[in-house]
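Shown next, in structure tokens, is the structure this report addresses.
One protein chain is absent from this view; the other protein chains keep their places.
Up next, subunit A:
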Amino acid sequence: MPLLLGTETEYGIAAPGRPDLDAHALSSLVVEACGVPATPVVEDSRHRMLGNGGRFYVDHGHPEYCTPETTSPTDALVWELAGDRIVAEAAAAVSNALGTPVRVFRNNTDGKGQTYGYHENYLLRRSTDWALVEEALPTLLVTRVLLAGAGRVGIGPASDRPGFQLSQRADFFEQVSGLDTTQRRGIVNTRDEPHALPRDWRRLHVIAGDATRSPFATWLKLGVLGLCLAVLEARALPPVRLADPVAAFRTVSRDLTLSEPLALAGGGTGSALHVQRLLLDAAAAYAERTAFPEADALLAAWGAVLDDLATSGPTGVADRLDWAAKLTLLEGYRARGGLGWDHPKLAQVDLAWAELGERGLAERLQAAGRLRPGPAPGPVEAAMVTPPTDTRAHTRGTWVREHVDHVVAAGWDSLLVRGSAGALHPLRMPDPFRHTAAGAEPGASADRLARSHDRRDP
């Protein structure tokens, strides 16, 4: 089955010069300042569908951006970075209008007890055994922290204890599986809302990951999980399972030695590195038989990271992974000033790492050649205003980008457009792999496009 994935990022937001503006008001200003083609999802809604096929809105007092549906880890990364640019530029416009800085952050906790999400979505076949997903996914997600952790100063939800851990999110998960996303979070989220024909598809909604700033780390974590899910669907995952994933999530996140033994189901122990190696080997064997987007590059990068972690520890991967790059900076400041982990300077560096724009430390490290650069600016800039060509996001984005005045309503799996004579044309898109650029007529008028929708079977 082809890969289909997308991500949702809730950004941290602050305007220290305007304490009178609450988080919702501030986030609303940022969404309204969106500088790329956009349209309300329905009349009077403040949720915007974007000309790149993504979505931009306020959720729980945070600006939130969803990428369009993409078919490769690189495309998911490119449209995610495009979202960062859209949000950063909107925040800069609000800063100018208010005359005081509005800062946006790509992180997942304020360090004071609150968390907000970074969600990944992967399309699964409806026929995939959900019991197997619930059983296997926690082991994948908990050990993936080695690759996907954004790093965090503070231990415990409200940073009650000083220290450093690999994951922003680990301390906020209380059960193995659950439906809630704002409390009693489960490592496996059971939401079943496919935004596609439910008979054929299920959308796996992954809420346990961190928002990373290293483009390499984002690409790797998305690709590795996508590949592991393909291996799962083929029932070819290794049998290794963590006995207590919730406890192991915290253990892995806090274990800077990368060697802590984790209890395995059925007896025995293994480190997160050991489990990742088993997953890598199974994924490599799978990819020998079955095509998967960017499999060779993913397997090579994944193997190199595990090798470098095993031989050199965090410093071996500080040029690629958020948590290790951040830890290197923090240890530098600690060594210099003899700072304890409770020193505010370290929390400041943690926060500044996540800030979008020129002040952001992740950008600084890329500019200094210490963090592997992401895709060229050209494709990312294009992805701010252009949808992917190979999913239904193409049709959604093209309507918003080229015929926004004709769009009455725009959802993930449907569109309602009005022709010049006033007639309404609904378009249902239950198959996310259809309605692509293939067969589309570039530059078609709205009426011609609307009539072509009428001819398509539902």
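Everything below uses one rule, namely that a residue touches a chain if its C-beta (ideal position, glycine included) is under 8 Å from a C-beta of that chain, and two chains touch if they have at least 3 such contacts; residues count from 1.
In the analysis below, contacts and distances are computed from a predicted model.
Taking the options "Molybdopterin synthase catalytic subunit", "Cation/acetate symporter ActP", "Prokaryotic ubiquitin-like protein Pup" or "Putative ABC transport system permease protein" in turn, only "Prokaryotic ubiquitin-like protein Pup" matches the UniProt protein name of the chain that is not displayed.
Considering A:Glu193, A:Asp281, A:Glu441 or A:Asp454, the position touching the chain not shown turns out to be A:Asp281 (whole complex). When the missing chain is restored to the complex, the residue among A:Glu32, A:Glu134, A:Glu260 or A:Asp307 that touches it is A:Asp307. For the chain missing from the display, the contacting residue among A:Asp129, A:Asp296 or A:Glu381 is A:Asp296, taking the whole complex into account. Taking the complete complex into account, A:Thr328 is the one of A:Ser177, A:Thr190, A:Thr328 or A:Thr389 that touches the chain left out.
Although one chain is not shown, part of subunit A still touches it, namely residues 10, 12-14, 16, 23-24, 59-62, 105, 109-117, 119, 181-182, 207, 280-281, 284-285, 287-288, 296, 299-300, 303-304, 307-308, 311-312, 328-329, 332-333, 336, 343-345, 347-349, 351-352, 359, 361, 364-365, 368, 370.
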